[in-house]
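Handing you a structure now.
Removed from the display is one protein chain of the complex; every other protein chain stays in position.
Should a chain be cited, it is by its letter among A and B, assigned in written order, with residues numbered from 1 in that chain.
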Amino acid sequence: MTFTIFLEQIINGLIIGSMYALIGSGIALVYGTMRVLNLAHGEFYMLGGYFVFFLAVTYGLPPFLAIPVAVVGTFFLGMLIQRMTIHYLLGKEGWMFSTIAATLGLSIVLQNAALLLFGEQFQSVPYYLDGMLEIAGIRIPYQRLLIFVVALGTIGVMTFVLKKTRLGWAIRATAQDRDAAAVVGIPAQRIYLITFGLAAALGAVAAAMLAPIYAINPWSGLPILLKGFVVVILGGLGSFPGAIAGGLLLGVVEAIGVQLTSSEWRDVIGFALMIAVIWWRPWGLFGKKA
Amino acid sequence: MSEPLLTVENLNVLYGDYQVLWDVSMQARAGEIVAVLGPNGSGKSTVLKAIMGLAPAKSGRIMFEGRDITRVPTHEMVALGISMVLERRRLFSAMTVRENVLLGAYHRSAGKEAKSRLEWVEDLFPILAERRDQIAGRMSGGEQQMVAIARSLMSKPRLLLMDEPYLGLSPRIVKQIAGIIQRINQDGVAVIFNEQNVQLSFGLSNHGYLLEGGRVVLSGTGQEMIGSDVIRRVYLGV
């Protein structure tokens, strides 16, 4: 293997890692704010993918229109589903487990509803961009470059929202101390609702960008969910910046690991890394021990 | 006498099956300082939490400015004019001092005046301006209490609830906080606070309630209370 190919793999790892970061940050956002582990997060990714597919392929909308519409649609779908299920469980006896169990149920329901509605065939979306960038012998398709740029942009926007907007302050305050947030007038229930929607929307962004590379089918959420889980364990569960770093790290580690073994071991590498982190630093690689 | 600002009537509060408050009634008038006294576990903290909607009232009624607020959710209290300093400060510890203070004006009704309020509280606590970018969780207990009080004042409350404002603070800081409570009060804000230390409390308050086992066992003006046999015997040891 030449150095160029190695470098190419690292870059590919970072690009896929940026998508893992988007998925992981959605899980982290929901967990960090409402302490709910969302096992249905992968299904928002899956549904986001179908949204894009129907808008861009079936209705022939240009991608720059189809994607935002799909993302907003997933945002509202996420809020609707949260309001119908999780909302009633939060704060009730045993809610930590009941919310995990409910999202497990949701995940199965959404998967199988998609199967009934959309069928089991694999769908895909054409590349948004053709062509390749070539620098010093390293070749990167523009499509992949676009993925990375969109991921960075989305992370940038989310960071801005969290740090600089009234909503972001409310989310962070609620995450840190729900009662204290209520005392200053922040309606926790509404913040939970919006946060859940935002996380679903982050999943939809990832789905939109990956749709041309990975096929969309009713089961495409589960492997993505598991990636997201590895990411949040690496980054520290509930930490937004941790999830970003964890996602990029996982992408690179997978890329190197696959070079050393073969692609069928890709998932095992991530999970093994996760279990190692749990043995060694259960609070995550970047966070501080609580 | 003027209409009371806050009236609590026959309040009962249960945590699960355990009853914490039994038929508690009390009043606070506009511009007054009211002390809620009692030993640990007497329910004095729960009274304040129940007023703020943080502890569920099983039965009874809480009226504020003639309005029944018994079932009003906590996050709507600031809009009505009630604010609270929680026990042990409860700052947003990963956020900066400035962010914490500004969050006190989160509610739309307070947001418009945030700028002038900020000037006002920074005048009250000069340390807020000096340390505005410090992470709140890294400050000392006394400094954190000042941030917490400043945060609670940002919404321009007419009633301020303070849950154990002196807890874990040094005597020097306690004195400082007591001075601040008086200052806030002079500005027309009614204050209800709870405290274990009877002597500390009466110097400050117009009115007091003594709780034991979740019931009001004694109430009166500061002078009346300090003259009462129960207080003298049990709390002052004379």
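Simple rule for what comes next: a residue touches a chain if its C-beta (ideal position, glycine included) is under 8 Å from a C-beta of that chain, and two chains touch if they have at least 3 such contacts.
Note that in this section contacts and distances are computed from a predicted model.
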| item | value |
| --- | --- |
| Candidate names "NAD(P)H-dependent oxidoreductase subunit E", "Electron transfer flavoprotein subunit alpha/FixB family protein", "Amino acid/amide ABC transporter membrane protein 2 (HAAT family)" or "Spermidine/putrescine transport system permease protein"; UniProt protein name, chain not shown | "Amino acid/amide ABC transporter membrane protein 2 (HAAT family)" |
| Chains in view that touch the one left out, judged over the entire complex | A |
| Listed residues A:L7, A:L65, A:V157 or A:I278, member touching the removed chain | A:I278 |
| Among A:I23, A:A66, A:M79 or A:L237, the residue in touch with the chain that has been omitted | A:L237 |
| Absent-chain contact - pick from A:E8, A:D179 or A:D267 | A:D267 |
| Listed residues A:I5, A:L65, A:A101 or A:L152, member touching the removed chain | A:A101 |
| Footprint left on subunit A by the chain that the document does not show | 31, 35, 37, 39, 85, 88-89, 92-94, 96-98, 100-102, 104-113, 115-116, 222, 226, 229-230, 232-233, 237, 264-265, 267-268, 271-272, 274-275, 278-279, 282 |
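Criterion: only the chains that are shown with their structure count from here on.
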| item | value |
| --- | --- |
| Mean-CA-position distance for subunit B and subunit A (Å) | 42 |
| Subunit B-facing residues of subunit A, complex | 166, 169-170, 172-173, 176-177, 179-188 |
| Subunit A partner contacts - residues on subunit B that touch it in the complex | 52-54, 73-79, 83-84, 86, 90-95, 99, 102-104, 106-107, 110, 151-152, 154-155 |
